[in-house]
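All protein chains of the complex are present and in place, except for one that has been dropped.
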Amino acid sequence: MSRFRRQFFIGIFLLALASGLAVMAHNRWNPALPNYAYFTGWVLLAAMILLALYNARKRLPFLPLGNSETWAQIHIYAGFFAVVLFLIHLNFRLPTGWFEGTLAWLYALVTGSGIAGLFLSRVLPRRLATRGGEVIYERIPALRHALRQEAEALTLGDQTKSPAIAEFYVRELSDFFAGPRFFWPHLLESRRPLNALAAKLENLRRFLNESERATLEKLARLVRQKDGLDYHHALQTTLKLWLFVHLPLTYSLMIFSLLHVVLVFAFSGGAR
Amino acid sequence: MSENLPAPDFDSQRYERPNQAWICGHAAEGSPCRSGPDNCGRCRATAECVPGLEKPAGESKGRWRCTRPGGACETGPLPDGSCCRPISKCSPVPTLRTRRGQLTRAVVTATVALLLICLGGSWRGNFINPGELSTPHSSAAFAKLHTGTNQSDSTCAACHKAGALGPNGLLSAAWRAKPGPFEVIQLAHTRPGEMTAIDEACQKCHPGHLLHQPNVVRDISCSFCHQEHRGAGPIAATTDAQCALCHGDGVSMAAAAATGASLQPKNGTTTDSRPAAGFTQVLHRFAEDHPEFRVHTDKRRDPDTLRFNHARHLTGEAMPMLPNGQKLECASCHQPNATGISFRRINFEQHCQVCHSLQFDPETPGLTLPHGDPSFVSAFLRSLPRQYADFAARSGLTTEADRKQFAQEKLQRLQARVASGEDFEERVFFSSATTGPEVQVGSVRGPSPALYPGCAYCHAVKSGAHGKAEITNPVLIERWLTHGEFNHARHVSVACTQCHAAATSKETADVILPGKSSCAACHSPQGGVVDSCTTCHTYHKKARPLR
Partner (left out) sequence: MPPAPPTVERPQRWDAAFDPAMTEADVTRLLAIPPFNKMLPAYFPKRTPLREILRHDTSIRHYRKGEIITRQGDYGTSAFLILSGTTRVVLKPDLPPALLGRQAPVKKGIFRTLAQFWSGRRQPESYSRAQLRPNAGVGARQNENAEVHVFLQDLPRVLDQHRTEEMAAGDFFGEIAALSRMPRTSTIFAASDTAELLEIRWQGLRDLMRADNQLRQHINRIYRERALASYLRATPLFRYLSKDQLDQVAAQIEFATYGDYDWSGEYKRLAQSGSVRPEKEPVIVQEGDYPNGVVLLRAGFARVSQKFGSGERTLNYIGAGQLFGFDEIAHNFQQPQSPVSVQHSLRAIGYTHLLIVPTRVMEQIVLPSLPKNELPPLVSLTTETSAVIPDAPTPRAAQDRIGAATLEFLTANRFFNGTATMVIDLERCTRCDDCVRACASTHDNNPRFLRHGPSSGRLMIANACMHCADPVCMIGCPTGAIHRESFAGQVVINPVTCIGCKACANNCPYDAIRMVDIRDEHGDFMVGEDLKPISKATKCDLCVENHGGPACQRACPHGALERMNLNNLATLTDWMKR
């Protein structure tokens, strides 16, 4: 069995085992311990801190704190386990009240964005690798700029005297080369926009003479390269964007959680 | 696939630095400057180089030299020592990661601000309230009682001391909570149902803690059973687990039994129905270890003196039809009361008289003895001529002579059947014979007349002083279960006889209440009907006496 698969099975097994034990402990202790909610709360908070420590590990790469991969695996499975702990802490009941409702929603959003991120992190790289080509994200604007320069030199420059191509570029392609395009089609793996452009280029072909056709070939190649660049831009942006939800909300969640602890103890006495 | 993407052209002098927070604004055009933005995102570009002053030994002035990487430029530095090739300033671009950091800081700020607003304002109570209070505790009346205002927002402090505190107060209150946040051992060792700080507040309005049986050995926190903040309406119902805290615990029950034993002789706090040891059997579920109803275990008998045979009335073959042609059934007499929970009290006029009409003269249907005080009956019998005359008047005889005539005839016939007036009165009161026409003093219309052998047929009749007949008042017991609440209305789908053995009960003394097993047939996990303690019992109410 390969390492990833073994990791997966071990992770799932441990997750199921831990969840089962947690639910058993819940059934055993929930009726018996009057302060049960405090304990599940502390355990949940500890789990959340463990999850948040992954970020700290990322910030301290120079310390021998173990592999980030190990941490990520722990983060993933502990994240799922924390959902079980969360439900146990909630006693399998939707919280009422503004504060606790918001807290629960934050938790759900952080977990949900994490799961979405996990999904994206597993799916999108595969697609990027399948598409081929590789580009560093920060380089994309420069490459796009270079492509645009090249395309404009090809179509609007002095050496090419083809009004048809120049007109076509201004009408159909200038916007395409101006910035990242077709975010959603790329994300949804649709080639329709590219095919539409290719069809337009093909359509133009019959109006051109031999030398203009050579220019058109070069232009078509630039269009394909730009499309590939957009593909990378769309997918790599998505790979980074989910963290825009996951991380800020984690901080909010932590603030809410700490306040929750304070409030619960300040208002304690009779809390069940 | 090489044409998929343009090959990036990497400068051999430069690393890609995703660790830097800002990117040179010229990078998008593919020509980032050499210096790059500083850590705060400010452009640092000035010129292509910083010329250096070369001062050969012995010379005083020296000359400026270009320090550009990749060879000096053709023009060289300007005379004042500045570079001749200034770089246009850019506006550095934050990396996506930097933007994420900015967003994170914004969200944190917004969160803190939101919390400060919500916690600082008058809306705090609503904001941190973990759930709506029960209706009684969220009423304006409650608010008025506790805060003197009608605003129910600020009533947190009525129960929670921290409700009135500011931010610092909350922190220190949290720190000083009993048990505190980090007193894990105390948290673990708290016994279920222990009194809490909140109970003091409860007892302001609900004083005393002796709401249950007097032999309860420890005070149970109100909130152990009554959980607040669980939504509007009545406060949440008590669960079996909460009852089981004591009733499911052998130690508690033993202690309660001991306490109960010491209480009993001292003061009359216990009722008749209370067993010697109190209600201290350990129990968890109704179907499993709830004891048989005491009405059965004690083999209670109905103390009523009225003689009544349920079996005969329900199943007797000679039982006549009711005037409306219907057969006699349970509901003919046991009519639900207004709530439907229980039944109206049985009384003679409504439930018995229709058959048992007290017609003492077989020949005069319609003339009946009065029911009630036996002295009235005596008086009635001693004024028979007058009664017959009145009866004649009621039947439509208009003249005085006719009425006298009618009374005269009736009396003569009656005298033919009895030895004397005393004998007749004696029979009316004491006869209980059920067969033979000679003993029959009255009948009703219908195919099979109801018998009126005499009062003693149903009642316990004694001869008292001066030969006066005395009738023992019947005792009608409405409820036999003194601790359980039974709601007949909820059980209308079940036939009466399915629980009550009326069809076989011949004696008045039979208590025809169903046993526990009959209830548990439905009220059990197998039966599928709710079997929680509070289905039948209430906690705080004392047991009612039998009546």
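Letters A and B name the chains as they come in the text, with residue numbers starting at 1 for each one.
By definition in this document, a residue touches a chain if its C-beta (ideal position, glycine included) is under 8 Å from a C-beta of that chain, and two chains touch if they have at least 3 such contacts.
Values in this document were obtained by computation on a predicted structure and should not be read as measured data.
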Omitted chain - touching chains that are shown: A, B
Which of A:35, A:155, A:236 or A:268 contacts the chain that the document leaves out: A:236
Contacting the left-out chain in the complete assembly, out of A:43, A:124, A:156 or A:198: A:124
Selected residue (touches chain absent from view) among B:16, B:200, B:289 or B:423: B:16
For subunit A, residues in touch with the removed chain: 2-4, 58, 60-69, 71-72, 120-121, 124-126, 128-129, 134-137, 236, 239-240
For subunit B, residues in touch with the removed chain: 8, 10, 12-20, 34-36, 38-39, 44, 49-54, 65-67, 69, 80-82
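Everything below uses one rule, namely that only the chains that are shown with their structure count from here on.
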Touch list for subunit A against partner subunit B, complex: 31-35, 38-39, 42, 95-100, 131-139, 141-143, 145-147, 221, 224-225, 228-229, 232, 237, 240, 243-244, 247-249, 251-252, 255-256, 259, 261-270, 272
Footprint of subunit A on subunit B - complex, ascending: 1, 3-6, 8, 16, 18, 23, 27-30, 95-97, 100, 103-104, 106-108, 111-112, 115, 118, 126-132, 156, 159-160, 162-163, 165, 169-171, 173-175, 177-181, 184, 187-188, 190-194, 196-199, 221-224, 227-229, 231, 241
